[in-house]
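Pasting a structure below so you can have a look.
In this view, the complex is presented without one of its protein chains, the others remaining in place.
As written, the chains take the letters A, B and C, and residue 1 is the first residue of each chain.
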Amino acid sequence: MTINVASIKKDFPIFGRLIRGDNRLVYLDSAATSQKPNSVLDAERDFYTLHNAAAHRGAHQLAEEATELYEGARERVAQFLGATSEEVVFTKSATESINLVAYSLSNAEPGSKFHIAAGDEIVVSEMEHHANLIPWQELCRRTGARLRWFSVNDDGRLDLSNLDAIINKKTRIVAITHQSNVLGTINPLDSIVKAAHAVNALVLLDACQSVPHFKVDVANLGVDFLTFSGHKMLGPTGVGVLWGRQELLDEMPPFLTGGSMIENVTMESATYLAAPKRFEAGVPNMAQAVGLGAAIDYLTNIGLDAIHQHEIDLTRRAIEGLRSISGLTFVGPTDVSMRGGVISFEVKGIHPHDLGQALDQYGIAVRTGHHCAWPLMRRFGAVATTRASFYLYNDLQDVEDLVGGVERARAYFLER
Amino acid sequence: MTINVASIKKDFPIFGRLIRGDNRLVYLDSAATSQKPNSVLDAERDFYTLHNAAAHRGAHQLAEEATELYEGARERVAQFLGATSEEVVFTKSATESINLVAYSLSNAEPGSKFHIAAGDEIVVSEMEHHANLIPWQELCRRTGARLRWFSVNDDGRLDLSNLDAIINKKTRIVAITHQSNVLGTINPLDSIVKAAHAVNALVLLDACQSVPHFKVDVANLGVDFLTFSGHKMLGPTGVGVLWGRQELLDEMPPFLTGGSMIENVTMESATYLAAPKRFEAGVPNMAQAVGLGAAIDYLTNIGLDAIHQHEIDLTRRAIEGLRSISGLTFVGPTDVSMRGGVISFEVKGIHPHDLGQALDQYGIAVRTGHHCAWPLMRRFGAVATTRASFYLYNDLQDVEDLVGGVERARAYFLER
Amino acid sequence: MELDSLYQEVILDHYKHPHNKSLKPHPTIQVHHVNTSCGDEVTLNLHMNGNVIDAITWEGVGCSISQASTSVASDLLKGREITEAVALIEEFQTMVQSKGTDRGDENRLEDGVAFAGVAKFPARVKCALLGWMATKDAIVQATTKEEK
Partner (left out) sequence: MELDSLYQEVILDHYKHPHNKSLKPHPTIQVHHVNTSCGDEVTLNLHMNGNVIDAITWEGVGCSISQASTSVASDLLKGREITEAVALIEEFQTMVQSKGTDRGDENRLEDGVAFAGVAKFPARVKCALLGWMATKDAIVQATTKEEK
């Protein structure tokens, strides 16, 4: 279960370029977006140069082929998740996937089991990405429901001590992240899913930071919805996934409406197809779905377990190395159990922007700022943090360069 | 103002492939989706292999470059439309663009000038694509407003005889297509825009079939919103545009919510940035926007006026040729004034699917079915039609092949 | 030529002269199915006599494949017991969805095997299935009605 990073790097053409002069690229920003292997770019290009036509809308040969490739990509995603094709909806991003569920719920008429109203409660956590927070705030605004949340402990773990109070008979949906994009924390789901289902609440898992990095099987997790973005898992920009239990998707009201999702249309009204088509209005992002299929092939080929182990090894090493730097504190757990390859930290006396700028000058790409998790920043009394995140194409040299880079930046700002 | 199709075809690699045996590809389905030139595919690939990072979210060099490329694409779109960058919102498709406006309106609180309620009216036409019909039906369902529509004359033109009755003091928004994707009709906008603005109603133009084919200048049109898809204008799948007047976009409530569109976020609520960011939640479809920018360069280079003239020439020739086929009737205008390169027809005794199948066998790709305009089909008493649509890479030989193909199919089905 | 492999003589015959195409009144179950991607429609009356299909009559608009296939189904399934009919429908379905690997058993599907060529044209599979799926749906409804 070891990974040959040298050979993997060769599949990613971007590692051929130099940064700010003649520095090699040390890309530690995969939690924001990942780099793309040639096989993904080739799959997209082949779609356009050999098979491009509107899927599901034509009977000519190109349309047939485009349909088969697009639906083939759906099957790949389904297999990858341990799901069936009918449960996989292609969206443009995880952000759209989450909004889809939130809008669909508020489109439900009174009397529908999906209808949400004043008196109902929606549960999130303090460590959510804005994409899994604001859509629920807005759903509450539209329906009169109340937003509640789990808080986060000092060590960056979810505080579940009041689980029974937060999830109660009024709870309708619990939307929670699988792995924090700031802390690296992987959340335990069993007790949350159990509590939610005990009160007939739905569970939506924001799997943006988990599906790309370790094996996720929807049947095992027991959640009702799961969302992620293609661009964070070697896939193209412009494609995301909503997985949902088929019996739910088939009953939920549509979100975006238009072509290819209808059963019958008159000037007055329309009836809608079953999922997944119900939720895919318009000519779909075909090339991007096909690219995502190729990305899944690439990941599967390397092996998700090996990738996760590799990231854990890098994370352990990075925590050890950074820990010795004077004035450096971590935001998030420092033990590697139930944790992924995302590390946030602060260095006393250096603002993250300045630190990030210096690292960039050495060729090291990290993310600085609030990471679209502003409430979590406030929770830790930080304006911003510096975040390094790892993926299969990173190696120990990248970790050494990061540690060395932070030391050098510290000297630059604080010791001159 | 003539177009060198032979040289253009060389830029589109798909014309190198053969269809159903050894037929050359006669692609007459550009109204569904267009083919892509190498320059668009190269622009996307260059983005991924040289500059890929999350735009607007990082301070490192790749993120800077990605941001510049993404915003550069926005400037190109703005220039192309005679607009400013702030007025250009990237979406995944025209379908999303239209839904964006419809949902934003229903997100407006009572008291807002965008708020829609029972008693209000929304106006569409009988020739709308489902994408510009169902979102308004659903907006009516959500708000209690009433949907009204212009009907279509026997010759496939909009019936504006009751303009003053349809657009009245209750009208809040008029959503209309610029060019019908079935009939080829280009709608006259002046009187509609004037009537709408006289009662303070907004005008949304579905420009899916116009922006790719002739020069559209938003300042001249006088509309308030304009929507189109990249994939119909040589661009990638997965990108669309909403253009809107800045003062409107800046005041309208957001639609999709999440990262990169916020000003400030607490657990309880969020405030939002000005347009266009307000409407672009999440890591954007960067590579697709960049590809669309390259598509616009390609189109501009050839010249939109030349493209339009070329399509009109092909259309005139196709109408002449098809007209002589026994049992063939057109659905849509047969004069070429105020009309684009989309031709729908029926052949007595042959169902469009069968006709399309035969044409496919000869290498000719046409669209058959209801073209996502089911009410319009009913209006003309058709279950389906056969549609041929032209673009800059089609030539007279393609038209001859179409006419010959329909004759051959007729003989196959009716004379054996 | 491939077009002939799709449009076999028997298909065009059924298309030009469809069987059982006029609705008989008082059905056990009436169903209405639409091929949403193209607008083709079929209204189908299922007449049961106990466990046995007494008659299948229908009306519809659509392409040669959907019309001929409904015509063939209405002939083939008449006089069959429910389980037999469902088995035949499933055999037909397997054949047209086989992408060309299953040519169908002529002893069982009779004129139905003429549709084996459809399997190579994925966009037409739904056309070939329209009448068959409508019949299956009607049978399921008739059975459930029975049980109530």
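Operating definition for what follows: a residue touches a chain if its C-beta (ideal position, glycine included) is under 8 Å from a C-beta of that chain, and two chains touch if they have at least 3 such contacts.
Small disclaimer: the values here were computed from a predicted structure and weren't measured.
K.L.:
Which shown chains does the hidden chain touch?
P.N.:
Within the full complex, the chain not displayed touches A, B.
K.L.:
Would you mind spotting which of A:L226, A:V366, A:A384 or A:V399 touches the chain that isn't drawn?
P.N.:
Touches the omitted chain: A:A384.
K.L.:
Among the options B:G58, B:G291 or B:G405, which residue touches the chain absent from this view?
P.N.:
B:G58
K.L.:
Which parts of chain A are in contact with the chain that was left out?
P.N.:
Chain A touches the missing chain through residues 20-21, 351-354, 357-358, 361, 368-370, 374, 377, 383-384, 412-413, 416.
K.L.:
What does the interface between chain B and the hidden chain look like in terms of residue numbers?
P.N.:
56-59, 63-64, 67-68, 262-264, 273
We adopt the following convention: only the chains that are shown with their structure count from here on.
K.L.:
Report the inter-centroid distance (CA atoms only) between chain A and chain C in whole Å.
P.N.:
The answer is 45 Å.
K.L.:
Distance from the CA centroid of chain B to that of chain C, rounded to the nearest Å?
P.N.:
Inter-chain centre distance comes to 37 Å.
K.L.:
By residue number and range, which residues of chain C touch two or more other chains?
P.N.:
37, 121, 124
K.L.:
Of all the residues in chain B, which ones touch at least 2 other chains?
P.N.:
Answer for chain B, listing residues that touch two or more other chains: 20, 353, 357, 368-369, 374.
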